[in-house]
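A protein chain is absent from this complex, but the other protein chains hold their places.
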Amino acid sequence: MLFPSQVSAINIAELIGAKILGNKDAFAKGINEIHKVEVGDICFVDHPKYYDKCLNSAATFIIINTTEVTIPTGKTLLVVDEPFEAYLTIVNYYRPFTPQQTAINTNAIIGEGTVIMPNVFIGNKVKIGKNCIIHPNVSILDYTEIGNNVIIQSGTVIGGDAFYYNTKKTRDVWYKKMQSCGNVILEDFVEIGANCTIDRGVTASTIIGKGTKMDNMIHIGHDVVIGKNCLIAAQVGIAGATILEDGVTLWGQVGVNKTITIGANAVVMGQSGVTASLEGGKTYMGYPAEDATIKRRELVWIKRIPTLWKKIME
Amino acid sequence: MLFPSQVSAINIAELIGAKILGNKDAFAKGINEIHKVEVGDICFVDHPKYYDKCLNSAATFIIINTTEVTIPTGKTLLVVDEPFEAYLTIVNYYRPFTPQQTAINTNAIIGEGTVIMPNVFIGNKVKIGKNCIIHPNVSILDYTEIGNNVIIQSGTVIGGDAFYYNTKKTRDVWYKKMQSCGNVILEDFVEIGANCTIDRGVTASTIIGKGTKMDNMIHIGHDVVIGKNCLIAAQVGIAGATILEDGVTLWGQVGVNKTITIGANAVVMGQSGVTASLEGGKTYMGYPAEDATIKRRELVWIKRIPTLWKKIME
Partner (left out) sequence: MLFPSQVSAINIAELIGAKILGNKDAFAKGINEIHKVEVGDICFVDHPKYYDKCLNSAATFIIINTTEVTIPTGKTLLVVDEPFEAYLTIVNYYRPFTPQQTAINTNAIIGEGTVIMPNVFIGNKVKIGKNCIIHPNVSILDYTEIGNNVIIQSGTVIGGDAFYYNTKKTRDVWYKKMQSCGNVILEDFVEIGANCTIDRGVTASTIIGKGTKMDNMIHIGHDVVIGKNCLIAAQVGIAGATILEDGVTLWGQVGVNKTITIGANAVVMGQSGVTASLEGGKTYMGYPAEDATIKRRELVWIKRIPTLWKKIME
């Protein structure tokens, strides 16, 4: 998430009650989680296991719960007891959840020729392009950006919160919501089926590329990036921060693991479970998803076990 | 889709800018895609591979992009450069998408004793029978026909667009929507769970037979025909143009391929993947779904592989 304008290290430190170490004169342009962080961003880390990863990331500012680390040149440490709480404080300050009275926010920007059907909800700072059709009972939540010629079927939810929690099993409530401040971007000519859910990025954008078509009841996790001209059949689920390159086809009920990549023009057969990254240009099936030719042969081999048994018994 | 009244070949040719070959005096009663076409219908074909199929179908009128074919006796050819675009022109002329201002269309016909709960959307030319309950946040889209004593749980979408595209990978946008002009028919005593999606037929009807009961989050593709007294558990997905005969039971999360038939009184166990047509009266499981007795034995055989290995090593 970008701040409306750059913010000084001192102002951030004041907001979260942090001690500043390192470069005190820097300005922050935004805040991001570790997978999406860029130069000028604030990032947070609260577990020693991830200190190095965060310190060596692109982040310019690191909210951290220790002073016992070497500060990388030019970077700023913001030291607090509870970095996760500091993250929430910043998000709530710059992008608070805003209760809304009207179904269509008056600050929404809606392009010429776009039809918004009844019972649609449009949230804070949403942008919708030209010649789109938003069917009844759709929810388009805060900060979503939609291109031109996009069609969204009924009941779909764009921009719900990421399923992303801070876990501490010593607390009475183990999982504490990592409040999402990212958004969803649907590019031109995207079509989304009925009763789908596309979660917003935790701090960055979930993106559906130009011309991609999705059937009904598809779940797209936070920070997923889908390329152009992909075809996704009904009831597919894609977990957080996964990448689909251009021209990928996923048939019905496929499940895709988080933070992996499916290469361009790959095809995944129905009900397959994609547990690891897949090379482009091939067809896959099964759980875990493998080259379909190999998998089909495997199904034949299984059928031969009784014959094997018989041969041995002879 | 039937036209409101019969239309002459000459009028159709004018509408789409076609050259007429063959019988110039015929009248068209409607338009249908190749799987559903009947005598008196217009059909279109744009790929030489399918010319013969379309010319030999029941269609009386064939929109085609060639003159180099033999015209079957009594049939009419409508020759254009882009048959798919001509199809869209006809659909948009006779069944245009109509933006709607009110949640419940004033032309909807709603039977005595039927309860429509708040936040329901009812589209253009919808018919609902007697003593139905339509729960909150349901979307019933254009041309849907619902019988008597039907119950639809909250959040369900009836009559969304078919997931059906004209594909040309030479275009910048590969997939172009084949606009649906069919509808959904729910017969008497049908019950549909919450957050289901039942797509309209592309040019004909998606039908759920009398007394069939569906649990939550079930996806029914375009042109599916489900018989009477079927029982379908949660999260099942059925792809386009498939047929379920009477009394079929599908347990949770089953996936069913397109354009196949499941015979009467068949039972499919949870999470199975039905890739090909199944004979009625039997129980099936697994992926691909097979006779459950055979499949269960297969699971036992797999467990015996280590023993086989040991025996061979001895």
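By written order: A and B. Residues from 1 in each chain.
Following the convention adopted for this analysis, contacts are C-beta pairs under 8 Å (C-beta built on N, C-alpha and C of every residue); 3 or more make two chains touch, one makes a residue touch a chain.
In this text, all values refer to a predicted model and were calculated from it rather than measured experimentally.
Contact with the chain not shown here comes from a single listed residue; of A:76, A:114 or A:137, that residue is A:137.
In the complete complex, the residue from B:35, B:75, B:213 or B:258 that touches the missing chain is B:213.
Annotation: of A:32, A:57, A:148 or A:195, A:195 touches the absent chain (contact as defined above). Screening B:166, B:229 or B:283 for touch with the missing chain picks out B:229.
Counting the whole complex, the residues of chain B in touch with the unshown chain are 115, 117-119, 133, 135-137, 151, 153-155, 189, 191, 193-195, 210-211, 213, 215-217, 229, 231, 233-235, 247, 252-253, 270-271, 286, 299, 302-303, 305-306, 308-309, 312. Counting over the whole complex, chain A has residues 97, 99-103, 119, 121, 123, 137-139, 141, 155-157, 160-161, 163, 165, 169, 172-175, 177, 195-197, 199, 217, 219, 221, 235, 237, 239, 253, 255, 257, 271, 273, 275, 287-288, 298, 301-302, 304-305, 308, 311-312 touching the chain that is not drawn.
By our rule, only the chains that are shown with their structure count from here on.
If you average the CA atoms of chain A and of chain B, the two centres end up 32 Å from each other.
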